[in-house]
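Presenting subunit A:
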Amino acid sequence: MIRRWLVAGVAFGVLWLFVRGVELTVDAVAGEFLIGIAVGLPVAYLFRRLYSEGIDLGAAVQSIPYAVLYAIVFVREIVVANFDVAYRVLAPGDQIEPQVIFVPLRVETDLGVTTIANSITITPGTLTLDHDQEENALYVHVIDGRDVGAIVDPIRTWEDYALVIFDEERSPADPAPAVSVHPEDRNPPRPADHPEVPDEGGGDGGR
Partner candidate 1 sequence: MATVAAEAGLLNAAADVGLVVVSGLCVLCSYRAIRGPTVPDRVVALDTIATNVVAIAVLFALKTGRGLFVTVSLVLAIIGFLSTVIVAKFVTEGDIIERRE
Partner candidate 2 sequence: MTDQLVAAPMLVVLTTIVALLGLRRWPRVQRSASVGGGLAYALAVGAVAWSVVLAPDAPGAAAYQVGGWVAPFGVTLVVDALSAFMLAIAAAVGLSAAVFSVLYVDRANQRVFYHVLFHCLLLGVTGAFLTGDLFNLFVWFEVMLLASYVFVAFYGGPEHTAAGFRYLVLNVVGSALLLLSVGGLYAVTGTLNMADVSRRMAAPGAYGVDPAPAVGLAALALVTFGLKAGLVPFQFWVPGAYRSAPLPVTAMLAGVTKKVGMYAIVRVYFTVFGGATVGPSIAGVAGSSPLSFLAPVLLAMGIASILVGGVGAVVRDTIEETLAYSSVAQIGFVAVPVGLAAAAPPGSLRRLGLAAALVYALHHALAKPLLFLATAAIRSATGTNRLADLGGLGGRAPVLSACFFLASLSLVGIPPLTGFFGKFLVFDAAARRFATAPGPLGAIVLIALLAGAVLTILYTTRIWTASFWGERTPAVEDAGVDPRQTAVLAALALAIVGVGIWFDPVFEFAGAAADAALDREGYVDLVAPTGGEDA
């Protein structure tokens, strides 16, 4: 176990190389990396409370293959997603059948949830609207909600990987909770009331 901020500091050192755009010679990389460490460690130390837990290096190394897998699925989904949206946007007529679905999650760490949520947003026809902290569930807006199963499948796959990558309590073996589309037991939509928020001036139906 080493302190996380140390790891973060080194990571910033690597980031430094990228940001600086070093030439790929040994001297340049080494030199800049040293500077990067010199910059990164203090920054990481300053924000050490943001990374207060320890980190298990071994686990981290183990998670790498899963991360790669995650990325592969992700990239594939992205490409599909974009052509999907492109089709819907460019094709004449109304190509959408929007729906909001409620997806309870197994991942619990902030990082995990954020990763899943962002992935959902980037990928086809889905968009994370909100995270329900009590239920640990995501509200997902789908552009074509006719086949919920097809939408949820990749999400579950990522979740499986993410459980490993982020060293979560639950394991991919745990059963995935059921998703729901405007379930009966929940409240009907209600517009939030924020009187202090200035909205549209005219009657263009903003709220």
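In the analysis below, a contact is a pair of C-beta atoms (placed from the backbone, for glycine too) under 8 Å apart; a residue touches a chain by one contact, two chains touch by 3 or more; residues count from 1.
With respect to how the candidates were assembled, all candidates are chains of the complex that A comes from, given by their letters.
Computed from a predicted structure; not experimentally measured.
Q: Quickly now, which of 1 or 2 touches subunit A in the complex? Give its number.
A: Every other option belongs but stays apart; subunit A touches 1.
Q: Under the definition above, what is the set of subunit A residues touching candidate 1 in their complex?
A: Its residues touching candidate 1 are 19, 21, 194, 196-197, 199-200, 204-207.
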